[in-house]
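Here the structure is laid out as C-alpha cells; the discussion comes afterwards.
A single protein chain has been omitted from the complex, and every remaining protein chain is retained in its original position.
Now for chain A:
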Amino acid sequence: MTDTTHGQTLPSRSLQDRLISLVVRFFRAEWSGALLAIIVLGLAIEVATVDTMFFRPSNLMTILNNSAAIGVVAGGMTLIILTAGIDLSVGSVMGLTAALTGYVASFWGFPPFFAIMTGLGIGLAVGAFNGTLVAYFGMPAFIVTLAGLSIWRGTGHLTTNAQATPKLPEAFDYFGRFNPFTGLRNAYRADELDGFAKTLGGFVDANWLNFFRTFQMSMLIFIAFFIVLAVIIANTRYGRYVYAIGSNEPGARQAGINTRRYTLMTYMFGSFAAAFGALLFLGRAPYAKSDYGQMWELDAIAAVVIGGTSLFGGRGSLWGTFMGVILLKLINNGLTLAQLNTFWQMVVTGGIILVAVGIDIVRQSRDPEAVRKLLAAVGTFMAFLALMTPGAVWLRAKIALAEHGAASALREAGTTLAPGHTARLMDPAAIEASQAAVSANGLTTLVLTLVVLAAGVNIFRGSSVTSLALAAIFVAMIPVLALLGYHAATPFLVLGAVVLAASAFVFAIFERARAIGADE
C-alpha cells in the first residue's frame, strides 16, 4: 500500500518508517489510549492467570455481553457530553424504566411489546423534561440532571414500592441472554437435522463451550447500536450540529442552527438510551427492581472520558466510549479471574483509569518530552510493583513488630486494651517469624528502593542513556529476584524494561516521523 502525504507519493519505505507512521496514525485516534490500556491489561491478566482464561472467545464475549447495558447508556452520554452538556440522571432513569417495564409486564399483564414501548416512552418523556429545562429555560444541565438523579430514583421507588417484580416474560430474553444458536444445537442433539444443517449443527455443538454458548443478543445489540449511532453521527446534519454546539454554541446559533431544538433532541436521546439500556439489563437480570443502575452515571461518564472525549464538548468519538466501556468491564472481569484482593482491585481500577486518560493527554500534547515522561513514569510504577513483592513482606513484618511493641507498652503502662489492641500482641514464635522476615527481605527491599528512586529521578532528569541503563538494571534484576524466590516480580520488571527502553527512542521516533511527514 502506498501512502500519500503532502500530496507526494512515497513509493518505497523502509519497514521502520512504515512502523513509525503506523504508530503515529494509531495515536491520532481518540480511542487509542483506551485500546492500549485494554491490550496491556489483557496481557497482564493472561500472564497472571493459569491456563489461558482471559483471551478465550467465550470470555471476551462475556465481557461484551455484560458491557451491553452500560455501554448503550454511555453511548447516549457521549452525545450529551459532545454538546458540552452532562446528564447525571441516566442511572436513575435506567432504574425507573427497568422497574416500570417489569412492573407493567408482571402485574398489569401488559404484553411484552407494550411493556417495552412503555419503558422507552418513559425514557423519551424524562429526556424531554430534562432537555426542555436545559435548552429552553437555560437551566444548567448539571443542576437539572442532579435534581433528576434524585427525582427519577424516587419516582421509581414510589411507583413500584421498591419491590422486585416476579419473573419477567421470556420475550425480554431477546434483549439479553437469548442465543440464536440454541435452537440449532438442540435440534442437532435431538438428531432432527440432515445435510448442511447437520454439519453446521455439529460444528456449533462441538464448539459450544468455548465459543457459541456466549454468542448472545446482548453483545449483538451492543455492537449494532454503536455502528448505527456512529453512522448517524458521521453522516447526518444532526451529528455535525452536535459537534458544532459543543465546540461553540453561540457561533452555532449565529450560523442559523436551531441549537435549542438539537440540545433538546440530544437529552431525549440520552434518556432514551438509558431506557434502552434498562431493557438490555433486564434481558440478563434476575428480576426488575427500582434500585438498578445506581452510580451508572459515574461509570458512563468515566467510559466517555476514558474514550478520549472532552468534558468541554466538541471533541471526541463514539468508538472511544465503546473502548472505555469495555475497559471498565474488563477490569472487573480480569481482576476477578486473577482473584486479586478486593481492596487492591479498587486501587488498580483507579490506576488504570489514570493511565488511560494520561495516554490521551500526552497524545494530544504531541510533545516528545511528555511521551518520554509518561513512559518513564510507567517504568517507575513497574519498579514500585516489583519493589512491593519483597517490600510488602518486609513492611508487614516491620509494622507487626512495631504494633506489638506499642500494644505491649500500653499494657505495661496499665491501660486496659481494646480487642483491636490485644489482637496485635504476638506470641514469641510469631515475633521470631516476623524478625526472620525482616532480615530475609531487608537487603532486597533496600536495593529495589534505590532502583525505584533512580527511576523516579529519571522521569524528570532523564536522557536516552539513563533510560537504557535503567532498563538494563531491570533486566539484570530478573534472575536475581527469581533466584531469591520473587517470581511474581518478573512481569513487572519485563514490562518496565520494555517501556524504559522504548522511552529512550521517543525523540528519534518523533524526528523521523516529522521527516517522513507522518505526524500531519
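The definition used in the following text is that contacts are C-beta pairs under 8 Å (C-beta built on N, C-alpha and C of every residue); 3 or more make two chains touch, one makes a residue touch a chain; residues count from 1.
Basically, contacts and distances are computed from a predicted model.
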item	value
Chain not present in the shown complex, as UniProt names it (candidates "Phosphocarrier protein HPr", "Chemotaxis protein CheA", "NADH dehydrogenase subunit E" or "Monosaccharide ABC transporter substrate-binding protein, CUT2 family")	"Monosaccharide ABC transporter substrate-binding protein, CUT2 family"
Option from A:G138, A:G195 or A:P286 whose C-beta touches the chain left out	A:P286
Touching residue (missing chain; options A:F196, A:F343 or A:F460)	A:F343
Touch with the omitted chain, as defined above, among A:S271, A:N333 or A:S503	A:N333
Contact residue for the chain not shown (choose from A:V23, A:A164, A:L200 or A:L410)	A:A164
Contact set of chain A toward the excluded chain (per top definition)	49, 53-54, 56, 58-59, 62-63, 65-66, 150, 153-154, 157, 162-164, 166, 176-177, 179, 182, 209, 213-214, 216, 281, 284-287, 289-292, 294, 329, 332-333, 336-337, 339, 342-343, 345, 418, 420
